[in-house]
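Rather than the whole complex, this shows some of its chains in their spots.
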């Protein structure tokens, strides 16, 4: 046990934090040595999460960079936006590796961050150090890095479904429409009318039309893939379920490509990357098929009547959309096999 | 009671049929005199539907046009596709008014019907008599008619959300993408892996991409509104809930119209039609807000960055998408107030 | 319309209040003239409940007994416990009829109220005026009354399932165990971890074991029926659904009665009372079979191996367990048919 990498988790009482605890519990090379929560420091983590009974028995630590440094080698910051922007620099200065799951270090353009997040951006000096950890797209940059900005959940499902086609020039970058749907856990554990059971069950709703803070992050990655500025229409919906994101994406096909062509292209693009699974023709993934796992499953339909491709991409928002990809990035940072601690089967049914 | 219009329901053990029973029970001018099911004739309807205990105590009748004629003035045919095509002509010949809830009389083009439904089309002579009952669009034709083809559920949510804009020329007819989501009751009461609880709960899935039989029906109405052929991309998804449809629709705006313009246009178009409610700016309806009722609620967002409008339209698939609109059409046929028997408040929560 | 009884609803933004609005909208002899909310006075009721768009367009009133008196003849107080105890006396003094849906006037024993509710009890003088409105048990006292204390939701499902057997001396009063299950709407609209979607979905939990404030109310009615003190074991559970209560009750049978005997006894006891439906042998009701309606459905099993009867009783907690029974009580108070405004079919599926 002494040879394991020591990890601390800031924000352990949020859904992202508690999912990191779940996943890291079976990582062969990592040991979680500190679970941290500024709001619940000093209380047992099992008070808020009795499912951890007999699994984690310690009290929650407070946020103290020096004490974290003594206990840990790497820190996952799973905090709300606006907190990591201040905390991550202190942790980095203390000599820790940092993987940030908040949105604070995703947008290099600070004006864009202020516009969409309505918060003060992080210090430019630290922002520039952050490597954007979309594992299958920017894996080469993640290898060896010591500061990772982990992507947003909607962003992950979406860009994994669009990047290969955009990079290949197979779809018109100006035609992209993204209709995304998420389970409720994406909204976090905070109690509000927006997360109230009686309001959400037997209900389907749209929210934040054209205003979701993941829009600039999506366009940042898509523009990079297309080699030109990409602007998208992006709608988010809430599904009466706890976990899962589906991104249904529409674009105009160029060059008369068929579904089979897209399948070949994507399988080739993701070759050797075990967490992206491209389905065969006439098959589209459902969110439950990746439930609890780090997979992103993708399917295609091309309609000759309209000349459009429909791409269906699904992830578990708390795994590939948050804690799982964070661990995948840690594996890449450390030069380990990227599947370490993540090789489990989706829970079905 | 003797002065009431006598109604028979064929297909009373399906969800459409049982919803007709529920709604007609509070209609002041209609009495259901025969509930009919070919598969369960001779058994009490409460055997399959104990919630009707003490409410309807009769045995289910078999399908017999002459006997129906003796008991009823109007017949609702809530059968699977491929059955009403044969039955409705017999009922009409017997002198009955008919409101057909199946898809058999919606497409005037028999080749189109065969292509999408994979069944033999209805006799052209009867097909031509059928008035397509999208109440708020073709209400004038419905008034006084004696044979109504009731629209599909997805179609209703969709075309009510697009027709005013298309008719006004405010959106590009070639740009329309429809991302639709439905509760499970839309698939009927038949048991299959596709309606199995453990397979659907905590799951969100897409199905029948570019293949749903409602596509030609949607395009028929939209083409009529646009005055030219409209071809659409249409995707259907299954939501883990029982009732409700949301249609999220995308189109390129012409003439720089804003959301407020669309709101005004639609409010004007639907003036005097109480079942369509247009929401104010920045408000979008949720499916639960029309649950159990005959309303169709519509909201808009226009994105200046992309020049597209997003239209959100919701209905209860079993009410406005089936039994409720059928009764609304009956009211129109009979020259009654279209809200008779339908003036109830959505069930919330 | 001018001849209708005018009703005001205090607590209109809670689930009990909004359900009163829904149900009273189709009551032929009542008109809701004031919807009142101390917390949201001055705002449109549609702001919190958009499903009422075009149905109720007024602003919410503040709580003012004199102004209420000008607008209304009867007041429904659907407030949290501890509020009506003060408010109802003022409304009564102003000459209004009052139907209180809170628990403040249910227990005549003020010490018991303090022990279980942890709040200051109502003034004894007013408490004694309150008629306990379990419609099918105390209907005779409700007729002509002007101040009704409406029963609790768990209490209604439970006592309707036990009173006939207890009164007949068919079950051992010391043997009663009640295992009750409720949907989430019973907890009201307040947001908390206890009503958070992600915490409740795919989850089943027990709460308040032997501590639920409905225990003394249940025992009050059961003791009255048995003619001796009845003490019960009562457990409450939360079901991942919005509406519905099932009470599963166990007792030792006396005199060797069989299920068929219980069915006869109950059908006889509830004869002429349309809202209680007793199922036949080997049939037990499900909560969905009363969904959205004022029915209480009851079924029985007697096990010869153990000599115990199992009684299954279901209601919709917001209708028969709250707003529906309140209206039923109003009908009885006014000498009307008790089904007025409540004659609708359960919503299924």
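Chains here go by letter, A, B and C, matching the order in which they are written, and residues are numbered from 1 within each.
Following the convention adopted for this analysis, a contact is a pair of C-beta atoms (placed from the backbone, for glycine too) under 8 Å apart; a residue touches a chain by one contact, two chains touch by 3 or more.
Since the structure is predicted, the reported quantities are computational estimates derived from the model, not experimental observations.
Of the identical chains making up the complex in this file, 3 are positioned in the shown model, whereas the full set numbers 4.
Here, only the chains that are shown with their structure count from here on.
Rounded to the nearest 5, the angle that brings the Cα atoms of chain B onto chain C is 180°.
Compared with chain C, the chain whose C-alpha mean position is the greatest distance off is A. Although chain A and chain C carry the same sequence, what matters here is overlap: shared residue numbers make up over half of all numbers found at their interface. Every chain gets a centre from its CA atoms, and the centre nearest the mean of all protein CA atoms is that of B.
If you average the CA atoms of chain B and of chain C, the two centres end up 36 Å from each other.
The distance from the centre of chain A to the centre of chain C, with each centre set as the mean of the Cα atoms, comes to 46 Å. Chain B has residues 201-202, 242-243, 286, 288, 291, 349 in contact with two or more other chains. Note for the complex: chain A touches chain C at residues 15, 183-185, 189, 191-193, 195-202, 240-242.
Taken in their complex, chain A has these residues touching chain B: 177, 179, 181, 183, 198-199, 201-207, 209-210, 231-233, 235, 237, 239-244, 246, 248, 250, 284, 286-288, 291, 301, 303, 305-306, 308, 310, 312, 314, 349. Chain C meets chain B in the complex at residues 15, 18, 21-22, 25-26, 49-55, 185, 189, 201-202, 242-243, 274, 277, 279, 283, 285-286, 288-293, 297, 343-349.
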